[in-house]
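The other protein chains are all here in position, but one chain of the complex has been omitted.
Chain IDs A, B and C follow the sequence of writing; residue 1 opens each chain.
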Amino acid sequence: MTAVQSRAVSPRTAPTENPDELARLVVTCIDRPGVVARVSSFLAEHAANIVQSDQDTTGPSGGRFFLRIVFHLYDLAAQLPALEHAFAVEVARPLGADYSFRPVAARTRTAVFASRHDHCLLDLLWRTRRGELPIDVVQVVSNHPDLADDVRAFGVPFTHIPVGRGPQAKEDAERRQLELVRGCGTELVVLARYMQILSANFLHSVGAPVINIHHSFLPAFAGAGPYSRAKERGVKLIGATAHYATEDLDEGPIIEQDVVRVDHRATVAELTRRGADIERTVLARAVAWHCDDRVLVDGRTTVVF
Amino acid sequence: MTAVQSRAVSPRTAPTENPDELARLVVTCIDRPGVVARVSSFLAEHAANIVQSDQDTTGPSGGRFFLRIVFHLYDLAAQLPALEHAFAVEVARPLGADYSFRPVAARTRTAVFASRHDHCLLDLLWRTRRGELPIDVVQVVSNHPDLADDVRAFGVPFTHIPVGRGPQAKEDAERRQLELVRGCGTELVVLARYMQILSANFLHSVGAPVINIHHSFLPAFAGAGPYSRAKERGVKLIGATAHYATEDLDEGPIIEQDVVRVDHRATVAELTRRGADIERTVLARAVAWHCDDRVLVDGRTTVVF
Amino acid sequence: MTAVQSRAVSPRTAPTENPDELARLVVTCIDRPGVVARVSSFLAEHAANIVQSDQDTTGPSGGRFFLRIVFHLYDLAAQLPALEHAFAVEVARPLGADYSFRPVAARTRTAVFASRHDHCLLDLLWRTRRGELPIDVVQVVSNHPDLADDVRAFGVPFTHIPVGRGPQAKEDAERRQLELVRGCGTELVVLARYMQILSANFLHSVGAPVINIHHSFLPAFAGAGPYSRAKERGVKLIGATAHYATEDLDEGPIIEQDVVRVDHRATVAELTRRGADIERTVLARAVAWHCDDRVLVDGRTTVVF
Partner (left out) sequence: MTAVQSRAVSPRTAPTENPDELARLVVTCIDRPGVVARVSSFLAEHAANIVQSDQDTTGPSGGRFFLRIVFHLYDLAAQLPALEHAFAVEVARPLGADYSFRPVAARTRTAVFASRHDHCLLDLLWRTRRGELPIDVVQVVSNHPDLADDVRAFGVPFTHIPVGRGPQAKEDAERRQLELVRGCGTELVVLARYMQILSANFLHSVGAPVINIHHSFLPAFAGAGPYSRAKERGVKLIGATAHYATEDLDEGPIIEQDVVRVDHRATVAELTRRGADIERTVLARAVAWHCDDRVLVDGRTTVVF
């Protein structure tokens, strides 16, 4: 350990803010003693300096271990492949751990599905343009042509794939969607108020996580028409929920939720309008956190660092 | 209208802050043109000056009319009975309206039901002692003796009415509860985390509105064990709901709700603890608003002015 | 009162949701007994049915009276001028009251001032296009040309009026701004992160209320650089404040404020980004409420119904 120690105490001679030399490492495994030590020693031995780290263990015991580290490495682009290979052999394999390395500067190739509501979609496009979201929107897919001009004004491809009635039409549409999405190297699919249910087959085949925004504070008002049902029930707060889409509709792991206060004066239209503000905000947070590797799935729930 | 007009324009010669001369009037009826005019003209003609008023009409059409007025009347205690009588004859009867008059200084005689959890109960007692709640707690009823000393330290009567198993035992307990509650002129019953379900018969016979606090953001996690279920579902906010108790458990008109943010680190015990803070706050607001005549029931929902 | 009474009790035979027959009346005056009665009787006598009303009296005594009424009147467009005239003569003059009538369907002609930040401006334009804000943006004025294309894509005129250095250049710019704003019948000016201070002369001459959004939770961090100062001070929440602009910078009556939680990890850039979300939301609420006649100025503060 001598070498490690002497490196450790040497002052950081050239502190850097260079984001091109920052990367993230995420590790999940069965909890065991010494995992943090192994991972952090590995990084120290490879001259990677930990800038930020979060670690947690869930479950009553024998639970899951979750670790997210941001580290600095000189000449990251050149060094990362070797680091990754060494990590796989020296750390991940012995621990039986899942892991991923990702440069902080990398942008997530994202396909967005929408229908007619524009608020979530436009908000994602605008935040991306402002540099708030570390994504490239590589494709917008919609079952309606309405938003084509808005999307193209951002320089983003828009494809109208109508979804006909009946199972066959839906299957055909999904086939086209899958081709399109997989054809552009999509790393993330965002359902920005896409008003169609995607099949289990689609979710399995798309090869990327799918984030959905539901216009209620789940599990309240799961399913259709949440604002009408909220009005009927007379709730005093309405909300929105961003979650990973799974086969079980509205049951996927929740990433983020928020609510806004309403009163008896609010009509269903007003609830819809106020809810739209929450939907776009919650969805943007969920996408940002996902792309920042801060969201780790733990069974039916998430760890959000 | 001449007399009314000339009175109206005379400057308020002796403006008063005397709360003993303030009262509230609440009116609900089928919506019709001119109701505000009738009520406010009636008050003006009787030298009652409107200090604050809220009015709303709910429903798409042919809806319900809701009005809450705070007014000042010199020598209120002596004048109010006559005003009330005149109102019944001149305004309420022709309009087919429900109404109530209540001096602002009046305190609501309140019975509180509790079990073992102390947070909602003690909070009500504290707030009452501090003068925050316009209530007199005339009786605390519990199916457990645990909180007797705490309650009596506030100078409030505490009665332990155990609830045995089986329908007969429950019926017996409810009979004793009803006698006790009705015997002390109760105007409001508050279920401060009372962990027993009250029968429809009790609710019909008690002769006072019943406010319950449910430890979830209804309709999410209605029923038992909401914090455990919230943990399993991985929600990012937990909440509490104060509502009028009805025969349909957890389905009564909602008075107030609030939520607090939680994260994956929170255990069920921690959710329970954080939720307790929201429960007591939401319940206190609901009781305060109810006693301030700000909560008007509209079918399965409430208007809160 | 007979006629009024018999009209009052007749059931609403043709309930209407026709927004073209709804209008708002706002009244402010020195508080006096009978004002509500006079106003509501006046409306009832003129066959205007009150749909919603809010009234309050502020100040310890001899205070200000504030009333906002939404009413229905058949054939509103044809009847409103006569109603308004009668109100002026019969009610407002004797009471010495300020008042305004405004059809609910009327849209407020709005000029927006911006600099380089796009978030508040685009959000107003989006919301207007979605039908969320009852405004017509008749002009966007900026001291920078950067946002011209974005604005024109909404079909809204954009005028670049550069502001040079020194008092004379500023005066010249304001002269051009005033001509432009007054020339298009502006009823409301919104400063959507316009980074220039407008002179007292401008505010007096523009002939319309001016709403500003300040990027802090006033009175904290009034003046320049609020996010940097928030970071230095280590606050745990940041906020935004919409207020009417007055000669005293950042001192005008507050319309709306909101905050968002931040932690020590947030850099100034991240505070700025998170704050932008609050700024646009708070500004949109303030504009909506203002145009809905819900904001009544009361000295240095506001009554918001």
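By definition in this document, a residue touches a chain if its C-beta (ideal position, glycine included) is under 8 Å from a C-beta of that chain, and two chains touch if they have at least 3 such contacts.
Keep in mind that what you see is a predicted model, and the values were worked out from it rather than measured.
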{"item": "Omitted-chain contact residue, chosen from A:Ser40, A:Gln79, A:Thr159 or A:Thr246", "value": "A:Ser40"}
{"item": "Identified contact with the non-displayed chain, of C:Arg165, C:His204 or C:His264", "value": "C:His264"}
{"item": "For chain C, residues in touch with the removed chain", "value": "56, 58, 217-221, 232-237, 239, 253-254, 256-259, 263-265, 298, 300-304"}
{"item": "Positions on chain A where the hidden chain makes contact", "value": "1, 4-5, 7-12, 15-17, 30-38, 40-41, 43-45, 47, 49-57, 60-63, 94-95, 261"}
{"item": "Interface residues of chain B (partner: the chain not displayed)", "value": "52, 118-119, 122, 126, 130, 132, 153, 265, 273, 277, 281"}
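One rule holds in what follows: only the chains that are shown with their structure count from here on.
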{"item": "Most central chain, judged by mean C-alpha position against the global CA mean", "value": "C"}
{"item": "Overlap residues in chain B, where contacts from two or more other chains coincide", "value": "56"}
